[in-house]
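What follows is part of the complex, with its chains left where they were.
Every chain is named by a letter (A and B) in the order it is written, and numbering of its residues begins at 1.
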Amino acid sequence: MMDDLVIGGQPISNRLFLGTGKFSSYDLIPGVISNSGAQVVTVALRRVDPGMASENMLNFIPENCIVMPNTSGARTAAEAVQIARLARAMGCGNWIKIEVISDNKYLLPDNEETILATRTLAAEGFIVLPYMNPDLTAARKMLDCGAAAVMPLGSPIGTNRGLKTRELVQIMIDELAAPVIVDAGLGKPSDAAEAMEMGAAAVLVNTAIATAEDPVKMAEAFSLAVRAGRMAHLAGPGAQSALASASSPLTGFLF
Amino acid sequence: MKIVLNGKETCCREETELLAFVLACGFNPERVVVQHNGRILTREEWAGVTVRENDRIDVLQFVGGG
C-alpha cells in the first residue's frame, strides 16, 4: 500500500501495535486483534512450571501477525540479550522489543544499557525496537547501533496518562529519519491520534485497551484514531492563529 | 538426583534425555523454549542432551505482555 510503514523489510499498513498483557482473559485477544486490525503484537517470555496449565498465548494470535517479544524482566543489556535469544528460539521470527528496566516504581528504561543491547542484537540479525526514555541523543545512538525504530514512552507504563513527553518526542520525530513509535502511557484514542498527527510512525498500546470496560470496542477506537492521526499528518493541518477568523463570509451581511 | 528447574531445586528420578524430560514434565514441545545450563537449545538439540545431577534447566513460553 501507498502509506505502509516498512520495518525490517516488512510493510505494515496498520500503525497500531498491540500489547497483549493484562487482559482479563486471553479469549479477548482474538477480538481485540481483529477489531483493531493490528499487525504487530507484543508478547513476553516467562518461565513455565510443570503442571501449570496455562494456555498457549500464540494460539490467540493470528498467523499473519508479526510477533514482537519483549525483554521484560531484563535489568541489564546482557539479560536483555539472553531473553531476546530465547525468544527467537521460539521460532516466531526475529523481531524484539528491548526493555531494560531497573526502576520498579515507574518502570522507566535504562537508555545506556538499551543502547548496548541494541548493538548486540542488531549485529545478531534481530529487528530491534528499543523501548526508551525520550532522548534525541540516545535515540541516535540506538539507530547507529542498528535499531529499526525507536520507541520513546509517552508516560510511564500502564498509567494511561497520555503523551506527557510530547516536547521531547516531537523533537525526536523532527530530527530522526527512522520511525519513532510512541510506546507506553497512551490512555485514550485522542492521545494516539495526537502522536500520529505529530508524525509518529506508529503507537504501541496495551493498558488502555486491556483496562477498558469493553476492550474489543476500545481496540477499534484506537485503531480508528491512529488512522485519523496518520491521515491528518498526511493531509497537512492548517496553521493555528491567535485571533479569530470568521468561517462565514465577511461581506454581504443583511445587517 | 537434584536439578534446578526454573530456578527451583527439583528432584528427578534419573538421568534422562532432555526431550523425554520435557515431555515427562508435561510441556508441549511446540510452545516452549529450553535453556540448559545457560545455553539456549534448539528443539532439534533436545534429543542429544542429557539431564544430569545439578543441571540448570529453564523452560519458558510466551505469555501476554506489552
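Basically, a contact is a pair of C-beta atoms (placed from the backbone, for glycine too) under 8 Å apart; a residue touches a chain by one contact, two chains touch by 3 or more.
Every value quoted in this text rests on a predicted model; they were computed, and no experiment measured them.
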Next item on the list: List, for each labelled chain kind, its number of copies in the complete complex.
Entry: A x4, B x4
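One rule holds for everything that comes next: only the chains that are shown with their structure count from here on.
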Next item on the list: Provide the C-alpha centroid distance between subunit A and subunit B, rounded to the nearest whole angstrom.
Entry: 33
Next item on the list: State the interface residues of subunit B toward subunit A in the complex, per the touch definition above.
Entry: 5-7, 25-28, 31-33, 35, 40-42, 58-66
Check: Within the complex, which stretch of subunit A touches subunit B?
Finding: 19-23, 26, 29, 42-51, 54, 56-58, 67, 69-70, 72, 82, 85-87, 89-90, 92, 157-158, 184, 204, 206-207
